[in-house]
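Just one protein chain is left out here, and the rest sit where they should.
Chains: A, B and C, in written order; residue numbering restarts at 1 for each.
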Amino acid sequence: MSSTVISPGELKPKPPAEEPNYLNVNHTISSWLLTGDHKRIALLYLVSTSFFFFLGSIAAGLIRYELTSPAGVVLESDTYNKVFTSHGVIMVFTFLVVAIPAIFGNFLVPLMIGARDLAFPRLNLASWYMYMTGGTLILAGMVFGGVDTGWTFYTPYSSMYSNTQVSMVIIGIFIAGFSTITTGINFVVTIHKMRAPGMTWFRLPLFIWAMYATSLMMILATPVVAITLMLVVYERTFKLPIFSPELGGDPVLFQHLFWFYSHPAVYIMILPAFAVVSELIANFSRKRIFGYHFVAFSSLAIAGLGFLVWGHHMFVSSQSMYESIVFSLISFLVAVPSAIKIFNWMATMYKGNVHLQSPMIYAIAFLMIFTVGGLTGLFLGAAGTDVHLTATYFVVAHFHYVMVGGTMLAFLGALHYWWPKMTGRMFSDGIARVNAVIVFVGFNLTFFPQFIVGWLGMPRRYHYYYFAPEFQAYHIMSTLGASVLGLGFILPAFYLTQSLFTGKKASANPWGAHGLEWETSSPPPTSNFLETPIVMDEVYDFDPVSEHARDLRNLQEAEEWKKAHDGMDNLPEEDN
Amino acid sequence: MSSKTSTPHEHHIVSTGTYFVTLIALVVLMIATVAIAQVNLNAIGPFSGTVVNQVIALVIAVAKAMLVITVFMGVKWSTTLTKLWVASGFVTLILLFGILGDYVTRHYEHQSGWEKIEDGSLPRFTPDERTVPGPKSNDLNVKIRQ
Amino acid sequence: MSFFNFPLAPPSASNIAQQYDFVFYALVALSVFFTLVVCAGAIFFAVRYKAGTKADRSRPMYENLPLEMTWTIIPLILGLIMFYFGTALFVKIKTPPKDCEEIYVIGKQWMWHMQHANGVRENNTLHVPLGRPIKLTMISQDVLHAFYIPAFRVQMGVVPGRYTQLWFTATQTGEYHIFCNMYCGTQHSEMGGKVVVMDPKDYAAWLANGGQSTTPMSMEQTGAKIYAKMHCDNCHGAEDTLHAPSLYGIYRKRRVFADGTSLIADDEYLRDSIVKPYDHITAGYGQTMPVYQSQVSEEDLLNLVAYIKVIGSPSANPPTSNVNRHSAPTAVSSTNEATSLAANAVQANTADPDATPTRRVGAPAVGAIAAEGRNR
Partner (left out) sequence: MSAITNSPDHGHGHGHDSALHHQFEDIGQQNESYIVGMWVFLSTEVMFFGALFFIYTLYRWNYQQDFYIAHEHLNVIMGAVNTTVLLFSSFTMVMAVQSAQLKKRGHVIGYLLMTIACACVFLIIKYFEYSSKLADHLYPGAGFATDAQAAFGEHAIEAGKVAVNMNHAQLFYSLYFGMTGLHAVHIIAGILVIGALIRLWFNNAKSVTLDFVPTEMVGLYWHFVDLVWIFLFPLFYLMPKPH
């Protein structure tokens, strides 16, 4: 494929296989725990977020199991409340907000813009330690008594009534929050100041645009929730009246401040998914993304408008009707940039060369699921329809369609796509493709019934529903789906781990993708590029016609290779 | 790297005099704001004296903040990028103050039936005096402590 | 039984519900349409332009302003239309008419307390007349709650320190769920009840009678009332639970006890089990039941036994389904509330059998509840 990089001097010969890379440069534990290398920190995040995701999934499994029966199965109500709180807190604060930015953002932002590292490597490492401290505190809170407030920590329940480990968990969230802030600061400065020569703003991959928008929200919204939650601790510790109605405080104020962060946080979770999907669709369609500028600016529009819609979580919270109407209007406006993205992604596939490898299947699944998630958002953004649906399972289904079907699928797509780059090993794409289908089916089976049961009126956070047994059928369906979905999450852990040991060595660009990160070896050397690259060509600079010709040639070669090797199904590695 | 780091390496060095004048201005503004706060100003148009006093105090505070930001923090001599990021925090803070919209407009809602609307004035929420009507029972009536 | 029950829509029993459903189904249609467009488009392109297939890939498009504007402006316009309908509905929900009948609601962990204008009070059950606008003025005594009646498509937060309000006009008699829909602590899911929509005449009579039904009651019905009032159904429900065996169909069955002995459940046994429950503990259970000796009058005991003899059979009015399985922490001294529960039981008979799933009386299917005889 055509090279995007022309080194200033003569082109170096291809590095031998034993070329030192960031993984094998040294092997001591301290070289990992004290590393400043963004790629190693990304891997630290990968391991730790996976661990937290595993814990959150166990909680999810318990919830689903418990809900198969209208009167519960194994848990007491108290325990159930703690379990769903754990699920929410762990998934939101230690997985969704962190996962894609801290793993793939960390790994890819410098690689994609041609920098040697992030601007502040030590800050980056510090942010991982903050994350781990926060995560540990959260877990400690769960272990030493648990929390039963729900991840939203609504006052006055959290501030005056709950006698669980609210303070410890909140302090954990506070510290983890500062970890995301520092990550955001790092990204912003890196993207502004450290682009390689020739890497103009409109040559940036869309991943970078979306990461920038994400960082913007991390930096400006997270402190609000941090201080608000700290006020809850302050209130609990000293019995203060800030959000307590008995002494003149306003409990609804907490919701305002909480959602002022937490709605942008929704975009902190989904924009990185957009970032990934833009990369996947363009690269696996072998075509420049359709409407690059629209997709790029829609990320910024989402970030901007995302700050102005927090009140749509509060239509029935006794918020003023007039403000509700304004928020409803802006919520409809924020739907438009998301629609633009979806249509542009579809148009990108038009006249492309669609390679249906596992990351692309995740991307297409994302496209479908996110459409449903986004459209059901309209039901909740319209103030009138929200009155009935808010805080029901409809909402649960909606945000799982966005968070799991959106972010989680994009996360898996990203993991498969960049796995060769991160580890230098190829996994078996056949089983990965099957797994993508399992995830898609399991996901829809889990969460679609929840739309219906929510529309019937099943409130969220309910342990029992024996008084309304008509909900049971849907809950059983959902639990069945969850077991399929669980399988889809467990399988990658096995085949990806296996690939580390038995996988083929990955070439620099195993997918035939386009972008600076594919110009360096897999895995990259510690300084990312042996020489600072100079970017001469446009982003996603594919030519569909010549790509098509190459595809045909590759197919033909594969056919011949198969014949020559007596029908072995191992395809030769596609190479430049 | 000249294309992106166009900022000159030699940073603008501000004279001691400029800094000193700024300090004096800040102290003068501080004294002014304390002095004005001691006087109860008259209403201007629809704004009561209290509001006028508060607005003046805040205007002075903003002026002082601007001085600190532009001179002491050197934003006056910094790049556009820095200026944008200086602005971003404050702009978002203004968005945060949008929460006030809720509290300002809450009282405009229809509250017919349970509170008589006095002529012209909009109903104002004053929970402190009201209790729920109906037979009293110690354990079930809402206690709203003053 | 409920496993094969896939209701697709909640009952639509108020004026708001009618308008709501119109907007809702319009949104459903819109969503289905766009979902199909995106799914079909994605699959079509993926197949049509699959790598290696023959397809026209000449003159690929990368930017097209008219196209971009099309899919910016069409969603925008559709969104604004939906915004209009949603907001119109919202304003209607938030704007009670002037001539509402007022009912006051207090939420507390974990029960609802209602007070009618003439002083009649009830817990967890709300009686309203058909066809008249009702406004609920609500406040919470402790944490946040939310008063939610799915069948009416209304919901409103219940906040400590402030009144909130909610209104509706019921359009179908029957009983519908009330849920607390704002997480409020341990027993959040059990903070609910039902709203009973009555014919205005019945409602007036009910109200005038201090919240008691004017229909004369049989012994079984009186027993059902007591059964509910004493919260027997908290433990002795339709199925065996961890704490207690179900009493459904118990009459004239052989009961095996913890000490290995057994008895046929006759009237005497039923009475003894209430006043001296530890004399015969059913195998698999502990000494968890309160002793009711000298707490229940003999007359009530007769009624209770009469009810338990038929409990669970179609001829019986069970204790108003399971909706009232709430252990109110602060028992209400007034008898009004208890008798109103009984009234529900009676009214349940007269209402239309298809109006709401809440009213599927008889053995409500409770799925895989704890295995029989499990003791903790």
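Methods note: a contact is a pair of C-beta atoms (placed from the backbone, for glycine too) under 8 Å apart; a residue touches a chain by one contact, two chains touch by 3 or more.
Remember, it's a predicted structure, so these values are computed and weren't measured experimentally.
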Kindly name the visible chains that come into contact with the excluded chain. A, B
Identify the residue among A:T222, A:S358, A:T371 or A:Q472 that touches the chain left out of the display. A:T222
Counting contacts across the full complex, list the positions on subunit A that touch the omitted chain. 8, 36-37, 110, 115-121, 181, 184-186, 188-189, 192-194, 197, 219-224, 226-228, 231, 234, 238-242, 246-250, 253, 257, 260, 525-527, 530-532
Subunit B residues touching the omitted chain (full complex): 1-2, 4-5, 7-9, 11, 13-14, 16, 19-20, 22-23, 26-27, 30-31, 33-34, 37, 40-41, 48-50, 53-54, 57-58, 60-61, 64-65, 68-69, 71-74, 78-79, 81-82, 85-86, 88-90, 92-93, 96-97, 99-100, 103, 145-146
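Assume only the chains that are shown with their structure count from here on.
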When I count C-beta pairs in contact, which pair ends up with more: A-C or A-B? A-C
Per the centroid of Cα atoms for each chain, what is the distance between subunit A and subunit B, given in Å? 36
In subunit A, which residues are in touch with two or more of the other chains? 245-246, 252, 321
Give the residues of subunit B that touch two or more other chains, as numbers and ranges in rising order. 109, 144
Within the complex, subunit A is touched by subunit C residues 2-10, 20, 23-24, 27, 30-31, 34-35, 38-39, 41-43, 45-46, 49-52, 55-58, 60-64, 67-68, 71-72, 75-76, 79-80, 82-83, 85-94, 109, 142-144, 146, 148, 150-151, 153-157, 159-162, 164, 177, 179-190, 192, 237, 239, 241, 321-323, 325, 357-358, 360, 364-370
The answer for subunit B against subunit A in the complex is residues 1, 3-5, 81, 85, 88-89, 92, 95-96, 98-99, 101-106, 108-109, 144-145
Provide the residue numbers of subunit A that touch subunit C in the complex, in ascending order. 68-71, 73, 77-78, 81, 148-150, 152, 154-157, 160-162, 245-246, 250-252, 285-294, 315-318, 321, 324-325, 328-329, 332-333, 335-336, 339-340, 342-344, 346-347, 349-356, 360, 364, 367-368, 371-372, 375-376, 378-379, 381-388, 390-392, 452, 455-457, 459-470, 472-474, 476, 544-545, 548, 551-552, 555
